[in-house]
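Only a portion of the chains appears, each positioned as in the full assembly.
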Amino acid sequence: MGAPAGLPRIVYQQVIEAALREDLGRAGDITSSAVIRAETRCDARIVAREPGRMAGGQVAADVFRTLDSGVVIDIVILDGEEIAAGDMVLKLAGPARPILAAERTALNLLGRLCGIAALTGRFVAAVEGTGARVADTRKTSPGMRALEKYAVRCGGGINHRFGLDDAVLIKDNHLLVAGSVTAAVERVRAAVGHAVMVEVEVDTLEQLSESMACGVDAVLLDNMDVGTLRRAVAIVTGRSVTEASGGITLETVCSVAETGVDVVSVGALTHSVSSLDLSLEVETVHNA
Amino acid sequence: MGAPAGLPRIVYQQVIEAALREDLGRAGDITSSAVIRAETRCDARIVAREPGRMAGGQVAADVFRTLDSGVVIDIVILDGEEIAAGDMVLKLAGPARPILAAERTALNLLGRLCGIAALTGRFVAAVEGTGARVADTRKTSPGMRALEKYAVRCGGGINHRFGLDDAVLIKDNHLLVAGSVTAAVERVRAAVGHAVMVEVEVDTLEQLSESMACGVDAVLLDNMDVGTLRRAVAIVTGRSVTEASGGITLETVCSVAETGVDVVSVGALTHSVSSLDLSLEVETVHNA
Amino acid sequence: MGAPAGLPRIVYQQVIEAALREDLGRAGDITSSAVIRAETRCDARIVAREPGRMAGGQVAADVFRTLDSGVVIDIVILDGEEIAAGDMVLKLAGPARPILAAERTALNLLGRLCGIAALTGRFVAAVEGTGARVADTRKTSPGMRALEKYAVRCGGGINHRFGLDDAVLIKDNHLLVAGSVTAAVERVRAAVGHAVMVEVEVDTLEQLSESMACGVDAVLLDNMDVGTLRRAVAIVTGRSVTEASGGITLETVCSVAETGVDVVSVGALTHSVSSLDLSLEVETVHNA
């Protein structure tokens, strides 16, 4: 797999700065400032204590460089690549104070992104050969959506919509108000331009058939069992993208994918993640 | 247990606004705007699909009210209280568009905070009777530290330091630079005022004894087995706070606590959380 | 035509605050503060000096209320409605100082949005009966995209993509790098999810045929004459959305639309707009 295309720094730089300010507070790293002299330099490395998948190497590097532009960083494992337990993922050299002061902020970001990529990678592996793609949802950490969805791509997944504004998804609550799929789709088509994809969440095959008659771009098949999904795929017959969703786990994802759906979307990719266990180890200290 | 004391809104309001802007993007909720008329009102409720513990009810309410001050919210379960599967945690009434537009942002925040509180509560329950307290770490989501640490309090835990600036924690990397516990503590005492607590992370009982001789306020006993922890507690004999840390799980926390340490700190409380599964259900729709 | 669905205030409130701060500077409205007593109240109205179309009434009202929550505003003409010369569009009552201090900021915003809506309306009227829709572009004023695209909707137009992130548009420079339409589309399909529409800008009918073979969602027919457009529409035969673009004016838009394209996009809707000429007139002054 090729490395996923990167995000421009301007998209996430505010997240880095807010996180550093949150950790440094009003007085900065009072421990390192007291214990370490300004001139002291060190070599250090960030090591994974468990296997996973890389995501956010550039982001972590930017954390250190935001605090001190003199920190030199070598990204050893590229985004999208596998990480083995014990692997060095980043190598650092520079003034010791900012390296230690930025450590926690960098590891919090990197650990979470690698955790998401690793989990996504497991789902992607589970559906291999089925033709289905694994997608995320909007169940992301507040303020972190661009980065977390980037991590999903690093894990081999694809991104569902990024917000309420870039695609239409007509859900049960909307249908309740509109009265019918047809009414809802009509209102939407009158309002949005051609650059916007329209998807409808359907709970039943009746709703599915109505959606097909409306010519929607995609259908979200919500909480259907495998048999129903199979029937749904047969009904759609390629007229729109089919997406299965709802409580799908690593155990169930393959059987869902084998129904022939185009996309399986999994909220857990971002809402229930274990951060990858990473540590920063100072290797050598240079007192000027 | 009494409800934990609340956070002032000014501390977290920027998180809410950033999260709403992230989800609404440039065009807002294009689905709800197209499907629902501005005048349509509804009653809705947020329901838990699994058991947990409440944290962030006020925060979730503020999400809806930030988007539209006309949404009326009743917080049914108070922060710190248990949630049973199926419980209604919040009740809402008001214009339907902003209620649906704010849904995901509110649930993302509330689900994560309740997830942290629930997990913390399980750790607290596991050590009941031992006298030990359960503390969090700085392994929090970027930008969310104030809220996530609040959720830990809702779960019955206590907060370790909030950042690098409000307490001293001399860790292995600092000792590597300073040469010894004694040298590090001396530098710190010369630099910081009396309002700052000084803690040392020790890996061995020799470091522990040296720390006691320095008169530190607390010691972090890092990755020690239960036998060593017991000996450490005996060495300290109440002269400073004892904190056990390092890979502690729900399975091991009780035996760690029974060694007599004052505090058990657990990174997983915030770095590896499953969001509580919540859903917003529209109950009745009122077309004006 | 029904009123276009509104934008949530949180999407544009920062534009209002930045504009007010820009005009008030460090010392506020020194003229009004010196000449008018704090207690003086007035009735005022905003009047159009030329015909146009309403857009941004709520935004203008929010400008006054942001400065002083005590200003009472009646939006007389709703967004999307026609304005005749001399029409009162907003009616205001409240303390005179903030009404005068917010005047210029409110009129600058409202005048620009009404100007865009009026111009859009003229293009929409020009294509009436052809079945074509009029779309905007990304040639908007920096920081104003959400509002300016809202004004286009008020004028009866539709919105093209809001940014570089919510739809794919493969342009000539991309084709230059990729080598061919096919190569570019393949790379894009591998990278983006199903929620993203893919459009290709084509300069020739050969590129168009190649695009059709790739199964793209839309084609932007760039700078083609009417005859070529007609042939292009015949080639596409409904397999994707057809969009004509490039130097289209009020004089030429109808003949372009009559070729059968689905969408005509016009950069001038936002990049070359005359603000609607509006003035705020104080009607009565009440000295307390």
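As written, the chain order gives the labels A, B and C, with residue 1 at the start of each chain.
Keep in mind that, in the parts below, contacts are C-beta pairs under 8 Å (C-beta built on N, C-alpha and C of every residue); 3 or more make two chains touch, one makes a residue touch a chain.
In this text the structure is predicted, and so the values were computed from the model without any measurement.
The complex is a homo-oligomer: 3 chains are shown here, and the full assembly described by the structure file contains 6 identical copies.
Here is the rule we use: only the chains that are shown with their structure count from here on.
Centroids built from CA atoms put chain C at 32 Å from chain A.
If each chain is reduced to the centroid of its CA atoms, chain B and chain C end up 43 Å from each other. Note: centroid distance chain A to chain B, computed from Cα atoms, is 22 Å. Annotation for chain C: residues 5, 159, 162, 166 touch two or more other chains. Within the complex, the chain B residues that touch chain A are 15-16, 18-19, 22-36, 40, 42, 96, 100-101, 104-105, 107-109, 111-112, 115, 138-145, 162-166, 168-171, 173-174, 176-178, 184, 187-188, 190-192, 196, 268, 271-275, 280-282, 285.
Contacts from chain B toward chain C in the complex involve residues 17, 20-21, 24-29, 33-34, 38, 66-68, 98, 101. Contact residues of chain A toward chain C in the complex are 4-5, 133, 135, 153, 158-162, 165-167, 191-197, 199, 217-218, 241, 243, 262-263.
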